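Contents: one structure, followed by commentary.
The complex appears here minus one protein chain, its other protein chains still in place.
So, chain A:
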Amino acid sequence: MSLTKIVDRIRTAQSKFNIFTSHITTPPLATASKGGPLSNRTAAIKDNIVTKDFPTTCASNILKDYTSPFDATVVSLLKDAGAVTIGKTNLDEFGMGSLGMHTIFNPVKNPLNTDWCIGGSSSGSAAAVASGVADFSLGTDTGGSVRLPSAYSSIIGFKPSYGRISRWGVVAFAQSLDTVGIMARDIDTVAKVYDVLDKYDRRDPTSLSQNLRDELEKKASRMSRTKPNIGIPQEFIQGELSPEIKESFLKYIDSLLQKGYDIYPVSIPSIKDALSVYYTLAPAEAASNLARYDGVRYGTKDPETADIVDDKFFNAARSNFGPEVKNRIILGNYNLCSDGYKNNFIKAQKLRVQMINQFDRLFPFENVLTRNKPVEDIDIIICPTNLMPPPLTKSVSQTEKKNPLHEYMNDIYTIPMSLAGLPTISFPLSSGKPWGVQIATQYGNDKALLDFVKANSA
């Protein structure tokens, strides 16, 4: 895309779809002369990833005027590779939401159809790509926040293995799950960006170590198969799956069979616990991570109210969080209370481990973190990304008020891979349709996943 016209295109897209929380207003300098792998490619960055050149708001009143003094590692890597960051994208506040509705900047509109929700929480990043204004975008995926909006806006969304891409500079929602993801219209761009970002970072304590990266690379070249075995977890074939998505999905399976792939039904019984486990662990981590926004250092602070009123600290400042964030802080703190910690948090952690063990049984590619011994011979698993097409924005605000749990159901297909840290790609099943299929594989085997998708995009 021509960089000279980009500012006009951003303005148009912004007025149509409300993609950005901030963006460039003057044409950027071309970077092609430097010859980086992403030179002159335009990037949009989710606004919970810190940048020196733009504010970082997390779509929250509490960080409304915050600008970070440093760039996230991913932002620096993109800069070094020649990419041009055109702006920061709208999101569900602090990444909490599945529909893109919980933002102080008003919801993003879906470029496919502005009546539809675009999905969240990386809603602006999905719209930036779907509208064509950015060549690719970065989102964060904690329970599906990259994959769901990608499916709803019919683009490709890739959540790499947990720890592959640095989280330094990514504002934490739930660190044990938070993963930077890549969104683009074609898989080659996704792969190219991934190549740039897939680096060990000593500043991130959860970054996959160089030793394990080397081991994984050796293992991947040794174990690569031209026709990987495919498994379909039966727990994913839900009765609620909408007929049109089901049809699309079966058609895709059929195309794989015709290409000569072997497809097996498999079972991950723990998938049934995934939502409960996720909504126990993630809000607990969130409540902890958001404790720092006490109004002393960030955000607005009522000058008339003392920091301590009735022995309670910072109440006034913390009322600046939006309702969904408040819900999760309360839920998270409840899960962490000394009376319930063992019954809730610890139990959820155990169930999470149990689920990882079940995934590990499937793949002959050994999990380098758990070292569990494989049992079956499945290389790739496949399931839909979303249960239903995106809801209509005007209906969402009604149902959500009645029952906030309804929104959580949207994550049912994406959460298991988040809990297990597995690399997963969602891509559209048919062009322009707001649903996707997810391809996942064993932890650390990201390259094989990209290769499979390159060969078998619908």
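Methods note: contacts are C-beta pairs under 8 Å (C-beta built on N, C-alpha and C of every residue); 3 or more make two chains touch, one makes a residue touch a chain; residues count from 1.
Everything below uses one rule, namely that contacts and distances are computed from a predicted model.
Enquirer: Would you kindly match the missing chain to its UniProt protein name, picking from "Large ribosomal subunit protein uL4m", "General transcription factor IIH subunit", "Glutamyl-tRNA(Gln) amidotransferase subunit B, mitochondrial" or "RNA polymerase Rpb4/RPC9 core domain-containing protein"?
Expert: Of the names offered in "Large ribosomal subunit protein uL4m", "General transcription factor IIH subunit", "Glutamyl-tRNA(Gln) amidotransferase subunit B, mitochondrial" or "RNA polymerase Rpb4/RPC9 core domain-containing protein", the one UniProt assigns to the missing chain is "Glutamyl-tRNA(Gln) amidotransferase subunit B, mitochondrial".
Enquirer: Among A:Ala174, A:Ile230 or A:Ile245, which residue is in contact with the omitted chain in the full complex?
Expert: Per the contact definition at the top, the residue touching the missing chain is A:Ala174.
Enquirer: Out of A:Ala284, A:Ile439 or A:Val453, which touches the unshown chain?
Expert: A:Ala284
Enquirer: Touching the hidden chain in the complete assembly: which of A:Ile237, A:Leu250, A:Ile308 or A:Met409 does that?
Expert: Only one of A:Ile237, A:Leu250, A:Ile308 or A:Met409 touches the chain omitted from view, namely A:Ile308.
Enquirer: Would you mind spotting which of A:Gly35, A:Pro69 or A:Gly432 touches the chain that isn't drawn?
Expert: For the chain that is not drawn, the touching residue is A:Pro69.
Enquirer: In the complete complex, the non-displayed chain touches which residues of chain A?
Expert: 49-50, 56, 58, 63, 66, 68-70, 72, 167-172, 174-176, 202-206, 284-285, 287-288, 290-294, 296-298, 306-308, 311, 313-314, 333, 336-338, 341, 345, 349
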